[in-house]
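One chain of protein is taken out of this complex; the other chains stay put.
Per-chain residue numbering starts at 1, and chain names A and B are given in the order in which the chains are listed.
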């Protein structure tokens, strides 16, 4: 986490000073700047193979997590849009108690944020002994609560555990 | 024969597509805010739709201006909204539960009973709260008319 911030800061400052130079070859546009930043960042990431092995292994998982999250956000949004436009409701709202495996404050807040950001689900509260997260959800396939719990467990919670472990 | 590709036009068209898509999502979210039957459903459906739509519009603007400074600001706004929207939704939803806002009558509350029993919120299962409030208000109005 700390290394990620340091690397992106180094890459950003390097890009800034490169474009301060009067006869830079690359044109000064958003696309070229972003590409240069990404190239520098991936070079720095590759160099971390020699001094920070776990960071080197976690970076693809982080990318995978972001891609998975984007896909989830998009698909669920389309579902809700379909429900809004067509005249009948297809939803079956439920409040479920999701048993938490995560322990620390940071992990629980990341999970609650992720659940809150996917449309159709809303994290209401954490029980006082931190064993359950109460989630209000809209769509249940075949009225099966356990299946949705399994989906959250294998989708979000496993990935967060992989990232923070 | 060499054909010149008009990159500016392509950039404009991509930006247009992003903006129209984002605006459509925003419009659908607004219609949903009016249509849905219950506070929690509105809450969980709407705020994120607005976040996605806003992100699309901002991305369209970043593509259109094509300057690094603007792109940085756009990314800052997108990250900020996507971090704060679920926090706000969570806090407002929690306040609503504490405030005994009723659920929709078709909501399955089986696993939530324990929590409500612990926090003394059983009254919030009363789905007729809106109608009860309205009738009492009506009585008040009638009473006031009688006094006059």
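By our rule, a contact is a pair of C-beta atoms (placed from the backbone, for glycine too) under 8 Å apart; a residue touches a chain by one contact, two chains touch by 3 or more.
Everything that follows uses one rule, which is that contacts and distances are computed from a predicted model.
One chain of the complex is hidden; its UniProt record names it "Monovalent cation/H+ antiporter complex subunit F", one of "Copper-, silver-or heavy metal-translocating P-type ATPase", "Extracellular solute-binding protein", "Tryptophan synthase alpha chain" or "Monovalent cation/H+ antiporter complex subunit F".
The chain not shown here makes contact, within the complete complex, with B.
Mapped onto chain B, contacts with the missing chain fall at residues 12, 15-16, 19-20, 22-24, 26-27, 29-31, 33-34, 39, 42-43, 46-47, 50-51, 53-54, 57-58, 61, 64-65, 67, 69-70, 73-74, 76-77, 80-81, 84-85, 87-88, 91-92, 94-96, 98-99, 101, 130.
Note that only the chains that are shown with their structure count from here on.
Taking each chain's centre as the mean of its C-alpha atoms, chain A lies 20 Å from chain B.
The residues of chain B lying in touch with chain A in their complex are 25, 28-29, 31-32, 35-38, 40-41, 43-45, 48-49, 51-52, 62-63, 65-68, 70-71, 82-83, 85-87, 89-90, 93-94, 97, 103-104, 106-109, 111-112, 114-115, 118.
Note for the complex: chain A touches chain B at residues 19, 28-31, 33-34, 73-74, 77, 80-81, 83-85, 89, 91-97, 112-125, 127-128, 132, 134, 136-138, 140, 145.
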